[in-house]
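Showing just some of the chains, left in place.
Each chain carries a letter (A and B) given by its place in the written order, and its residues are counted from 1.
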Amino acid sequence: MSDKSKQPLVGIVMGSKSDWETMRAAAAILDEFGVPYEAKVSSAHRAPEMTAEWAHSAEQRGLEVVIAAAGLAAHLPGVVAAQTLLPVLGVPMEGKLLGGLDALLSIVQMPGGVPVGTLAVGSHGAKNAALLAVRILAVSRPELREKLRKYHTDMAEKVARESLS
Amino acid sequence: MSDKSKQPLVGIVMGSKSDWETMRAAAAILDEFGVPYEAKVSSAHRAPEMTAEWAHSAEQRGLEVVIAAAGLAAHLPGVVAAQTLLPVLGVPMEGKLLGGLDALLSIVQMPGGVPVGTLAVGSHGAKNAALLAVRILAVSRPELREKLRKYHTDMAEKVARESLS
């Protein structure tokens, strides 16, 4: 797992190294769209200062979107959102207690003032976080918009091919 | 409730007229930041064609972000996301069965391929959807970024003033 040589536009931050297993689905999408990104393990609770520093400097490092993944109490996306002005997308990790519903609620129920756009639990969510980041970046990048359009056409054609009747 | 005279950048779409009660919290934020928006009642189920048309033309109308609100089965945000390439933010409406948890899960659990960035249930979520839209727009608009920075400073100062000790 390595950063692209080009200036990263998306920062992926996750609460634990084991979250990468899930978050590589996000990285795969960014690779597919040619969007450079950086990936970082930090922890809102075990390394609060490193997390704060990473979030505070994200804007200056040229990032335009942050994807933050966490499980259980899942404070990381909110803590990052409180310390950057970039759009933050949250991905809840699966868990034993309620299959990740606890993490989902910890991420999505942010108080008014500090938003986190939350995606589905697990790798579906990771993939979609990256696609939402691409949609955001594509607003001002026509060539990315075209790649997205092709992605949707391909997706519909794949469904049509798989169609049973 | 009226559209701004300037070209709208954000489209707010909701499944029922009664959702406006909640979604005006989003409009208030956009007004506060001077972001022009349009508001629309449509229904994924009762007016599927109008919804499809609105979503398909959103990009051409110059919108850059869509905020979609719905309750109960809450299909609207996903249905819109399937028919536009713009970033779509979903706001679940409160409900009787599980306080809106059902709507939240209907919105956030989108399958891989078609993302909806989901916010909290109700007016907290509406307010934060607008703030997330502002963060997205601010990526390429430095003056909006400055307004956001001031918003955060003001928020911290307000907390400090209200502090009890």
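Quick note on the criterion: a residue touches a chain if its C-beta (ideal position, glycine included) is under 8 Å from a C-beta of that chain, and two chains touch if they have at least 3 such contacts.
The structure displayed is predicted, hence computed values, not measured ones.
Participant: Fill in the total copies of the single sequence across the complete complex, 2 being in place.
Facilitator: My count of identical chains over the entire file-defined complex is 8.
Just so we're on the same page, only the chains that are shown with their structure count from here on.
Participant: Approximately how many whole Å separate the CA-defined centres of subunit A and subunit B?
Facilitator: So the centre of subunit A lies 19 Å away from the centre of subunit B.
Participant: Can you tell me which positions in subunit B touch subunit A when the two form their complex?
Facilitator: 25, 64-65, 85-89, 104, 108-121, 123-124, 127-129, 131-132, 135-136, 138-140, 145, 148-149, 152, 155
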